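The other protein chains are all here in position, but one chain of the complex has been omitted.
Each chain carries a letter (A, B and C) given by its place in the written order, and its residues are counted from 1.
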Amino acid sequence: MKAIIVRPGEKGAVLKDIDLKENVGENKVKLRTLRVGICGTDRGIVTGKLSFTRAPEGFNYLVLGHEGLARVEEVGENVNLKEGDLVVPVVRRGCGKCSNCKIGRQDFCETGEFIEAGIRGKHGFMREEFVDDAKYLVKVPRDLGELAVLTEPLSNVMKAYNELVFVQKRSVWNCEDSTFGCRRATIVGSGPIGQFFAMVFKTNGFDVTVVNRREPNQIEEKISKTVGYSFVDTSKGLEDVPDSDVIVDTSGYPSAFIPLLKKMKRNGVLLLFGTVGGEKDEIYSDLITFFVEYNISVIGSVNASKLDFEQGMTLLSVWKTRYNGVLQDMITKIVKPEETQDAILEKQKGSIKTVIEWSK
Amino acid sequence: MKAIIVRPGEKGAVLKDIDLKENVGENKVKLRTLRVGICGTDRGIVTGKLSFTRAPEGFNYLVLGHEGLARVEEVGENVNLKEGDLVVPVVRRGCGKCSNCKIGRQDFCETGEFIEAGIRGKHGFMREEFVDDAKYLVKVPRDLGELAVLTEPLSNVMKAYNELVFVQKRSVWNCEDSTFGCRRATIVGSGPIGQFFAMVFKTNGFDVTVVNRREPNQIEEKISKTVGYSFVDTSKGLEDVPDSDVIVDTSGYPSAFIPLLKKMKRNGVLLLFGTVGGEKDEIYSDLITFFVEYNISVIGSVNASKLDFEQGMTLLSVWKTRYNGVLQDMITKIVKPEETQDAILEKQKGSIKTVIEWSK
Amino acid sequence: MKAIIVRPGEKGAVLKDIDLKENVGENKVKLRTLRVGICGTDRGIVTGKLSFTRAPEGFNYLVLGHEGLARVEEVGENVNLKEGDLVVPVVRRGCGKCSNCKIGRQDFCETGEFIEAGIRGKHGFMREEFVDDAKYLVKVPRDLGELAVLTEPLSNVMKAYNELVFVQKRSVWNCEDSTFGCRRATIVGSGPIGQFFAMVFKTNGFDVTVVNRREPNQIEEKISKTVGYSFVDTSKGLEDVPDSDVIVDTSGYPSAFIPLLKKMKRNGVLLLFGTVGGEKDEIYSDLITFFVEYNISVIGSVNASKLDFEQGMTLLSVWKTRYNGVLQDMITKIVKPEETQDAILEKQKGSIKTVIEWSK
Partner (left out) sequence: MKAIIVRPGEKGAVLKDIDLKENVGENKVKLRTLRVGICGTDRGIVTGKLSFTRAPEGFNYLVLGHEGLARVEEVGENVNLKEGDLVVPVVRRGCGKCSNCKIGRQDFCETGEFIEAGIRGKHGFMREEFVDDAKYLVKVPRDLGELAVLTEPLSNVMKAYNELVFVQKRSVWNCEDSTFGCRRATIVGSGPIGQFFAMVFKTNGFDVTVVNRREPNQIEEKISKTVGYSFVDTSKGLEDVPDSDVIVDTSGYPSAFIPLLKKMKRNGVLLLFGTVGGEKDEIYSDLITFFVEYNISVIGSVNASKLDFEQGMTLLSVWKTRYNGVLQDMITKIVKPEETQDAILEKQKGSIKTVIEWSK
């Protein structure tokens, strides 16, 4: 079958015919790939910037792709899915050794011996079909259809949000009327992850500001209006950034979020989500004193549990109804498998999410 | 009566006769001061380094002292204490406006309009006697006696520890046998706060290392032996610092704890407790990526609730029995009120905690 | 204006012209009533069975109705709503004294001095218009429209569900894949509350069974099929009731849920939601032993916070998309204000929720 593969250590991605023998035994499911999203991690892999990329054992290549959506074609014994069901596969598979992996929280794996489909040690979903364990497949509610390709990136946002809300129970953080209506979240970055954060916070009652070092493009402007958040161009200064209870960085650049910390309120949280290489910045001991005196917490968050995938799908259903057309608008480009390498390498102005269509 | 006073904005502390009229009305208690501890905050106030020092409204001076221990001399109506009881007063008094202050968690005050005895807006305990609200007094169990002067600094450590344990419930953090026996805490700084952190972690089953940029002095060596933790001199390198699940900074210097972060394990926590001015350090975006990929969290923690005072006293009772003489050893110097200014300004080598004896 | 009123202590409800002067001052909102739902509590008030019914101070009657939906007509200063917005008013208003009321959790009021619109001490919503405090109004997302009349009953279910999920964190209760896919909830009662519980549990991944002492009627059968839960007629025996992790009673009859406890699994929860008078049942010490040995917990749950209202609206948006037409089907009857007394008194076979239409 056709697959997009990379060779760890080398740059570039190619569409190739590969021959993978995977049996549909007990607890297994055979799947036809429908759509696969492309994200910054894919770009990092293809440009050779991500050092942890790794082919599966016994292979000298890795099938790319971790934002999958597929249709069930055949089920083994003991599987609670049926032909025709749409599913989204979970990316990370646990080490089987640490407590977190044993209870399905491989996103908190302690050993680091997990594998990740399309990233390290396990073939990804950019191929015509694949076989997977039923327990790693999240069933898509019928109303979502192909929009479910957005589930995987959203799942990581859900995990971060859930962790944030949990951590903030360290003090009374709900407002005086029990809601989050008095809380302000400022999101650094307006890519798909930034947009999802904005929607999650809005749906949960927060006041939301998204910042970037430029003016919003047309799509961003439309989304910001529909969802109901403010967009601030910080290249013009930070005056319009409101005092915030949460600052979420989706950029990975210290220079993008450290200056914003002067807008952080007492008991606030800095949520770190973005990763990038090679930049440096200065911090002062005054910032440390501020963190202490203001009870600030910082949370680095990666990956997601299967529950986060399910909760993401629930929110997608809400947004489908509530934010007329916004989810469709976020998918700014649909490409064929042959166009994948280009789609990964050229990040076009005004694009939000590109997905590869493998089948309908 | 005699009191140690400072004039905000000026350096130095003086012993003066002051005349404060405080009535013992309903819910009020008249107290004779027994002992008051001296800490870094007092030093900061006396040397004029702490910008937030503030005299109470209507006064041009502030009575210093927030680590109090006093004996009840007279009680107003509706007070659940009796003459002769020993008490430790809580330092921070809430703003009365935000949710946290309304439920007794002024350590998480959101408005910043709290006051703190001996620090900002309220006279402290370095005076012969004072009147206070019963609800801010924590009764000392009889077995503790004068050791209870250690309660206030310990209370802040309790809050930080309690918050840490709560925040870590974001993943499974207890070891496979349900205890904390597999977890390692590394404490930066070997002053009284560092020692208390070491004892709290040890009592809760952690493996503990205390680091400083020098060899331990004699008292530190004795305490480390009795309590059962390792002392590492990091001026010789970081080789002997173990991989850690918690790193606690009590120094305030980024340069003291940032290099240690390479020892941080997945799902780990950096607890910020120390504050200091004027230093700067560089951070790299790789550190941010590390925080994200490793699910690291950072917690800045300040002050304590009344419950933390009570829990601190419970631990003091444990340590009195368990760590033979260590608490007494920590009080390295007892001075008279007249010697206070010198005691605050000269930090002597080998000293841990100096207390002023006001009465017996 | 026209209003449905009751006289506490007397039976019956009448439509009367009343004259209430309510000003639209600061933080206030004038509202036109659209729809008001009728529930068992209304029935209890009208038949004189609820002893706690109470007119507002200074009145000898009480305007009935607590399941409201209204349109904003005029806003006072400092209000974050605008003309035309739809809102659902919160029912319970706190005592202002206890910690829970101070932080917006009047559903956990400790003093019992709260008031409840349409139930005790405050006029309800069965009237043409009313003025209310903005902070007790929950804004309806545009996509919901008149379905939002279901928010109030659902809010109570949300509170109970949220409390259940919180309490169950006492042990690892998420399944091995982190979801709730392995958990079974059995709901006693198939009225609107039972249906909402079924939908909440389903949406969160649980396997759900609804039980009643009769066969499902046509609407129930349709809902059960669309939502995807089993309906068991327990008048034929308990064989078809599965072993359960949660048993929710919405009936109030001990004889309805105590026999089901033999189906309860280890670490399970019995959620008590229903209230009714005059029945008795026997319990054996063996049941107590079972509760102890099996770590069973029981949670009585009443009322809801404003956050629960918001979360209920989010779920209504999901169900509107996901459960084609089910929410509309649940509103089995729409009556005019003049028909209210009859609608309250005659509970018709096959009816689920009756609502009064006051305006469009």
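Criterion: a contact is a pair of C-beta atoms (placed from the backbone, for glycine too) under 8 Å apart; a residue touches a chain by one contact, two chains touch by 3 or more.
Fair warning: this is a prediction, and the values are worked out from it, not measured in the lab.
> Could you tell me which shown chains are touched by the chain that is not displayed?
A, B, C
> Which residue among C:11, C:214 or C:266 touches the omitted chain?
C:266
> Would you mind spotting which of A:103, A:149, A:223 or A:302 touches the chain that isn't drawn?
A:103
> So which bits of chain A touch the chain we can't see?
Interface residues of chain A facing the absent chain: 99, 102-103, 172.
> If the hidden chain were put back, which residues of chain C would touch it?
Against the missing chain, chain C presents residues 99-100, 103, 105, 107-110, 112, 163, 166-167, 169-172, 174-176, 249, 252-254, 265-267, 272-286, 288-302.
> Name, in rising order, the residues on chain B that touch the hidden chain in the full complex.
These residues touch the chain not displayed: 102-105, 135-136, 141-143, 172, 174-180, 203-205, 305-308, 310, 314, 317-318, 320-322.
In this text, only the chains that are shown with their structure count from here on.
> By number of C-beta pairs in contact, which two chains lead?
That would be the chain pair A-B.
> Since chain A and chain B are copies that touch, is their contact same (over half of the numbers shared) or different (under half)?
Because over half of the interface numbers appear in both copies, chain B and chain A meet with the same residues.
> So, comparing each chain's Cα centre against the centre of all protein Cα atoms, which one is closest?
A
> Going by the average position of its CA atoms, which chain sits the greatest distance from chain A?
Of all chains, B has its centre farthest from that of chain A.
> What is the distance, in whole Å, between the centres of chain A and chain C, each centre taken as the mean of its C-alpha atoms?
36
> Could you tell me which residues belong to chain A and also touch two or more other chains?
Expected reply: 103, 105, 172, 174-176.
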